[in-house]
Each structure stands twice: as structure tokens, then as C-alpha cells.
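Removed: one protein chain of the complex. Kept in place: all other protein chains.
Up next is subunit A:
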Amino acid sequence: MSPSLAVQRRGNRGKRTMPGTRLLLRLALLCGCTQLAAAASSWWSLAMNPIQRPEMYIIGAQPVCSQLPGLSPGQRKLCQLYQEHMVYIGEGAKNAIKECQYQFRQRRWNCSTVDNTSVFGRVMSIGSRETAFTYAISAAGVVNAISRACREGELSTCGCSRTARPKDLPRDWLWGGCGDNVEYGYRFAKEFVDARERERNYAKGSEEQARTLMNLQNNEAGRRAVYKLADVACKCHGVSGSCSLKTCWLQLADFRKVGDLLKEKYDSAAAMRISRKGKLELVNNRFNSPTPEDLVYVDSSPDYCLRNETTGSLGTQGRLCNKTSEGMDGCELMCCGRGYDQFKSVQVERCHCKFHWCCYVKCKKCTEIVDQYVCK
């Protein structure tokens, strides 16, 4: 099974299920089931809605921020202050989703997006491992995207702005240069992503508080993953190129590496529960308590095998699987024992290609007949 095909299929799935979920939402609203509505909006939706050009924000000023779906009041305020950042937050979320789908391409839960407002659907209202990963990777995506925008010169508040007053900015820049963009990305992402969690207050020891703490921890883990993987590159440039003068800087790793690291953290995520004092504590004391770089979860994962409207699980029916694999992508595990259908499909692939470094590809078309397996 080729990944590109899988992505496409997943995309189709998403579109296919959308009306269904919408219907469900409407039903939920009719029922007056508020919890469902609350779960159904997130800043992740910036990834889904076409908010492309920064010019739009300059002209639009405030109304744009109030029109953007999914922002909490605190995030809306930040949006008004840093309008030019919103496009890049959207881009970061988009990259995060893409990476999430890559990392979970062989899992029962494959990070599929459901609709444009809640993005991942109801599964995110469960404080599961998967939710933990999603929060972490999207926070990481924002750090990455903001830092990237800084380096492109698209954001004017990067770098020196820690010393706050813009009046001093030219002087700081002249005196000591400006801070690096990774740090800025980290700080901004912290402000923005955590705003939603910080503005709500729940009773100590309540389930909602557990969830808030869990989200905060996972957001931080995601941001730190970017920071941790950013490696220090150095250049010697002293007399005659000797190393008497060495300058180092941070450079961000390929986002794929961030995804890999967070996937590892996902596998070793710690199960937590809320204590009476309002702190998260380990369910099983035998394990080491998690560091700020680790993912935590408070609920066990729902059953992703079957479609379930309450949990938001989409089920694995219709998913492609690998007949020979013994792993999660194998038909046995993927289809949860329900069996699979086999069909032959004709795949047209590009082959014998001639490439330029960009944009130019001249290929022949090769057709291949492959067996594909789809879960029942």
C-alpha cells in the first residue's frame, strides 16, 4: 500500500464522514447536550479554514479575529495583537496534522480529521494517549511555523521583542543583536496554545482540571520536543578562519524528527489521575514520574475498532491493511478480527523520471496491478 494512496483515501474518508458528524452535531445541539458543543471547537480549525494571505489581516483588523472559528477569548485577544501570526499558526497546525497522520498511518486511530471546527471530532474530548499526542504535535507545529516565519522576515516582533519596548528595539539590535527565532517561536506558542487552558478555572481535583493539566503538560512536551531537537550549529571564523572566534546558533530539526520523538513519547506516555490537592499523580507509582518532556493521559483510549458516535471513534471499516504484516497495519489487527475484502486495483505510477531540483518532472507512466485489502 503506498502512503500517498493511503493519504488520499483518508482524505476521502474525512470528507465522507463530515456530513454525518455535522448531522450529529445538529442533533446534539437540539438535545441541548452542551458538552458535545464545547468539545467541538479548537484553534486547530485554523488549519482547516482557508486563511491564507496575511494582507487579509491588515485590512480586516479586528473582525477577522472574531470571525475565526475555534479561538478562545484569550486567543482572540492574542490574535488581535499579533494578527500577522495567525496565518502561520494555521500553517503550523496543518503541518502538525499532516505529521500526525504520517505517524499514525498504520494505526487504528489514524488522526483523520472529521470536520472544520472540531477538526478531530469527539475523540479529543477523551483524555487519551492519542489526544495527548495531538495536543503535543500541534503545539510543536506552532513553534515550528512561527520560528520559520521569523526567519522569513514575515513577523516584525521576532527576536528582540523580549526586551519589550519597541522604542529600544533598534538599540538592542545594535548593541547585542536579537535573540533567536526558535526561542521566540517557543514563547509565542506557549502564550497562544496554553491560553485556552489557562483562562478556565475548575474546582480542585475535578475531572476538568485533570484534563486542563494534562493538556498543559502535553503542550509543553510538544514545544520542548522542538526545542530539544533543535541542534546547535557552529562556525569558526577567527584569524585565518581559526576557531578563536566561534559563533553558534540554533537550527530547527526537520519536523519529521519532532514527529518521531513525540511518537516515542506517545508509546511511553504516563497514565495519570488527579489528586485531591489538584495535582496530577501517577496511577501506577512503580513508574518514574513524567518529566516536562513526557506525554501524559488521564483516560484510557476508546475502542477505535468500531464506529462509535459517543466516543467519536470512526472505526476501521474501509481502511486499507497489509495482509502480510504482523504489526498494527496488518489486516488481523487493523480490522480487529472482522476480516477483510480483497480486490485488485490498477495503479498508475510515474517511473523513469527526469527531475530538476524544482518543478520539472518528466516521467513515463507505468501501470501495475496490485492486490489491496480493505477491512470489513
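By definition in this document, a contact is a pair of C-beta atoms (placed from the backbone, for glycine too) under 8 Å apart; a residue touches a chain by one contact, two chains touch by 3 or more; residues count from 1.
In this text, contacts and distances are computed from a predicted model.
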Per UniProt, the name of the complex member that is left out, chosen from "Protein wntless homolog isoform X1", "E3 ubiquitin-protein ligase", "Mediator of RNA polymerase II transcription subunit 4" or "Molybdopterin synthase sulfur carrier subunit": "Protein wntless homolog isoform X1"
Residue among A:156, A:206, A:275 or A:347 that touches the chain left out of view: A:156
Which residue of A:198, A:228 or A:256 touches the chain not shown here: A:256
Contact footprint on subunit A, counting only the chain that is left out: 2-3, 148, 150-154, 156, 158-160, 169-170, 173-178, 180-181, 233, 235, 237, 239-241, 243-249, 251, 254, 256, 350-351, 353, 355-361
